[in-house]
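One structure is given below, represented as structure tokens, and several questions about it will come after.
Here the complex is missing a single protein chain, while all its other protein chains stay put.
Here the chain labels run A, B and C in written order, and each chain numbers its own residues starting at 1.
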Amino acid sequence: MRRVKEKYREGNVRIPSGCAVSGIMNRQGKVFSGKEIIKSISLMRDRSNGLGGGFAAYGIYPQYKDHYAFHMLYERESCRAKTEKFFKDNFLVEKAELLPVSKVPSIKEPPSVWRYFLLPREDKYEELQLSQPGFIVRKVMEINSSIKGAYVASSGKDMGAFKGVGFPEDIGEFYNLEDYKGYLWTAHGRFPTNSPGWWGGAHPFTLLNWSVVHNGEISSYGTNLRYLEEFGYECTLQTDTEAAAYLFDLLIRRHKLPMEIACRVLAAPFWEEIDRLPEGPRKFFKNMRIIYGKALLNGPFSIILGCNEAMVAINDRIKLRPLVAAEKGAMLYVSSEEAAIIEVCSNPDKIWVPRGGEPVIGRIEEVEEKWVSAC
Amino acid sequence: MTKKMKIELREEYCVGCGLCEVYCRVAHSQSRDIIKTFKKERWTVEPRVSLVIEKPLSFPLQCQHCEDAPCVKACITGAMYKNELELTLCDEDKCVGCFTCIMECPFGAIKIKENNPSLPLKCDFCFEADEPFCVLHCPNGALTLKEKIIKNVDESLNDSIAQVKTEEVDTDE
Amino acid sequence: MGFSMLAPEFIIERNRDRCIDCRVCEKQCSMEAHYYDPDEEKVYSREEKCINCHRCISLCPTRALCIKENPQEFKRNANWSRNSIREIQKQAQTGGILLSGMGNPKPFPIYWDNILLNASQVTNPSIDPLREPMELKTFLGRKPKKLELNQDGSLKTEVPPQLELSMPVMFTAMSFGSISLNASTALAMAAKETDICYNTGEGGLHESLYSYGNWTIIQVASGRFGVYQDYLEAGSGIEIKIGQGAKPGIGGHLPGEKVGEEVASTRMIPKGTDALSPAPHHDIYSIEDLRQLIYALKESTRYKKPVSVKIAAVHNVAAIASGIARAGADIITIDGIRGGTGAAPTRIRDSVGIPVEFALAAVDERLKEEGIRNQVSVVAAGSIRNSGDIVKAVALGADAVYIGTAALVAMGCHLCRKCYTGKCNWGIATQDPWLTKRLNPEIAAERLSNLIIGWDHEFKEMMGGMGINAIESLKGNRHMLRGIGLTNRELEVLGIKLAGE
Partner (left out) sequence: MSKYMIVGNSAAAIGAIEGIRTVDKQDKITVISQEPYLCYSRPLISYFLAGKISGEKLYYRGKEFYEKNKVNLYLGSRAVKVNSREKNIELEDGACIPYQKLLIATGSRPAVPPVKGLGKDGQHFFYSLSDVYSLRDNIKGRERAVVIGGGLIGLKAAEALLLCGLKVTVIERSPYLLSSILNEKASRLLEERIQSSGIRLVLGNSVKEVIGDARVEGVTLEDGEEIDCSILVLAAGVKPNTEILEGIDAAIGTGIQVNRRLETSLENIYAAGDVAEAETLLTKEKKVIPIWPSAYCQGLVAGKNMAGIDRECDEEFPRNSISFFGLNIITAGLLEMGDKGKEITSIDSQNSTYQRILMENDRVTGMIKIGEVNQAGIITWLIKNKVPANSFKELLKRKCFNPIHLPLSVREKLYREEGARR
């Protein structure tokens, strides 16, 4: 991988990038191989430049459903030791193992990738007066910011993120994703303006069960950043994806807003549209924009958010980035290009282009409406 | 000037600068050039509007081109007449300088020409130009051009045709 | 004693080829710097009376006049500038406090001009305001921490009253008394026309302006001039004036001559008496006193109006602002050192207070650190001169800005800095009926609206250029700013990177 000076590593500078995103979900929760998602994302090869690729998969660790599955990237052997000591102090380690990987010529000097199934120690999180998810978020942020060379790629339940520097299809091959079975897959091919210098910055960005892949550049990043800092979030990676993920977490998990409302906050309707609404919705959306003004994601983006219960795809308000959606029976497809959907589903029942700001939400059917938190 | 217009005075905005008098002279001078008007024709052309000042009040006194003009009715030679745009003008060939018009004009807007004391001097609305010079050059909107509303259809002076009612329109030219 | 060491500050050059002796300048100069000599039939000048307010220059029909600073030079002396010498000559002659008007003219660095804006190139498209909606709608007021829903999905959180503005600009506090009724009316009309707000200042609200309530912020200052129940309920917001950028720490002084019939009745003070507003509010000696006044005002208007607190930008402004927010204020207004004033002692105007750019950055940072930045609105004031300054102020963290001097200049002020004389030739800072009518409120309101509309378009162009189509995404967005010609410490306090980083 290219040698990148410390001061230009992702996290010390903001690296804008264009990307390809794709997402496939079976709404009945039936698992399917990672082959499909790789096929879909690889079609959009020229939307990425080999400096980043990654996948998020849900439903891949049924046997450890109640454990937090940590995917760890270590740049040096010493980082692993420090991290595992940290795990002992704070968690009950159910299992710790190397992630099965295979050699891929285009992937150079990959970091060592480990997987742990953990449960937070009750005495620890009660002492900090935190809920389990709150404790996990705090600990992940501690590892990422304090243990140099160690990076938590994902830390959710029955899910995992597989990402690195390279073309997405090579990363998929590196992590042997065909062998995994999941009911919800998202993928991301990155075209960063300059090399990130390490694997942590690649997408998807995860937090607990959230995973976000994002194509675009959020012009309102400076505002969103300061808004998130007010709620204790630390944006170490300085990427838009990180900010988007934290915003979802804040709105849905901590402020307990329904998914649709959260999406409406991030891509708020215009005042002209609000003024045309009847009295009730008008008052609602007006107050929503007053309260969450600084949470508005402004600038071109198409984002796919994954979590155990649902997949959400959303465009910016004036749709400056492509996003297509399709349905075939229980399967829901979203992608940057129609071709990437047709590649894996030749004749979908319905295919459409979502309007700017209107989310496409696919939920696992038996999970009824009322659920709120992602934990 | 095509439409029937009226100059509206808003005395509360007259700053007493006298530019209306200055440009009235220019409008009625031969050269129509401000410097030549004052330097060469100073004593031959007189302003037809006169600025009256009683601090803090001030405003330009000028002919209001009344619809029911007392001066036209009283003029013994028929020299004071109304043109087709309802402007009150003085035909200087017919006028003998009896100044009955000065006796009748309630605004005191007619004065005796200083350099030809047998003729009256009054505002002619710069009717050859597009807009009266005093309105054009008033710096504070004390003089504005308004479209004239003709109230009664049946009664206007010297045999002009019946007018259609027009609404008062503020044409800020 | 007729002799004065003070040479005339300005010389009036009259081009005799162009001068037509029409006496317009003589009629218009309230300082009587021009006079007509009937024998010579020519107009001459008394240069010692000229204050260079440009009234004669603007109205001279043949542009025959040119006013220059008196080239009369003292022997060159880097330490004793011309101004320092003249100030001593004046004070030695009068023994009084040196008074001056408008903002501090000292050549302190203007940080707005050292801040550069971003624009989108390649990686994201700039948004064309002609084709896409561009939202500048701004809400000032206290905002709940989060949105709560009832079971049926309807709104549970009650949002406190907000000031709704079409764009993040407001006309700042200029009291009726320091400026003429025509000027106040023009500001009110323009505020209504462009759907923003104007501030009444500490002079009370003239009864003819009550109809502009929706676009009015009424001010309650230490003098409590004209404050009574109807006044409090008249506006759509209330502002407590603690300090003013041009004169932090001292009160206001309206000379008795300016307190005519209308001013006296509006301020509820006897005619002709000097209107002195004391330096501190004599019922606010600490932060908890301020809380009492804030809630007293909120109670008396049944919590239907946001309450703003205006402070001068002083060294400890960040902590003070945080305290004000915690004391219950919904909006915090910070007035920088270059803010204008009708009358202030020159020394205080020129040396007390800090520039608004630093104050704003510090307050925004401190409130963010405290986690309460999004709950209150911050308004910056103190010499906002163009729409660029506003974009930079919003990017530094301001929710909106106040403009004062810019509005006066739009109405006709030529910054001659002699407002305290009460003989303003443009009819703005005067109560003399012969002068006030020079400001036609309709024309002045139209000029103000033009300025605001012009800035509105420029603001949208710049914001669109950054790829942003809603002002909320610009607030505190320091990533959109870069510094130039600034030291690292200055960049650090402003919280922006150096150009090139």
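Simple rule for what comes next: contacts are C-beta pairs under 8 Å (C-beta built on N, C-alpha and C of every residue); 3 or more make two chains touch, one makes a residue touch a chain.
All values derive from a computational prediction rather than experimental measurement.
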Chains shown that the absent chain touches, full complex: B
Residue among B:9, B:24, B:89 or B:126 touching the omitted chain: B:9
Absent-chain contact - pick from B:105, B:126 or B:145: B:105
Residues from chain B at the interface with the omitted partner, ascending: 6, 9, 11, 52-54, 57-59, 61, 64-68, 70, 73-74, 76-78, 93-94, 96-108, 110-112, 117, 149, 151-152, 154-159
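Operating definition for what follows: only the chains that are shown with their structure count from here on.
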Closest chain to the centre of mass proxy, which here is the mean CA position: C
Distance between the centres, which are taken as Cα means, of chain C and chain B, whole angstrom: 44
Distance from chain C to chain A - Cα centre to Cα centre, in angstrom: 47
Chain A-chain B separation of Cα centroids, rounded to whole Å: 80
In the complex, chain C residues that touch chain B: 17-18, 20-24, 27-28, 58-59, 61-62, 427, 432-434, 437-438, 440, 442-443
Chain B residues within the chain C interface of the complex: 12-19, 21-23, 34-35, 37-39, 53, 55-56, 137, 139-142
Of all residues in chain A, those that touch chain C in their complex: 14, 16-18, 193, 216-217, 219-227, 229-232, 254-258, 261, 268, 270-272, 280, 283-284, 287-294, 296, 298-300, 317-318, 320
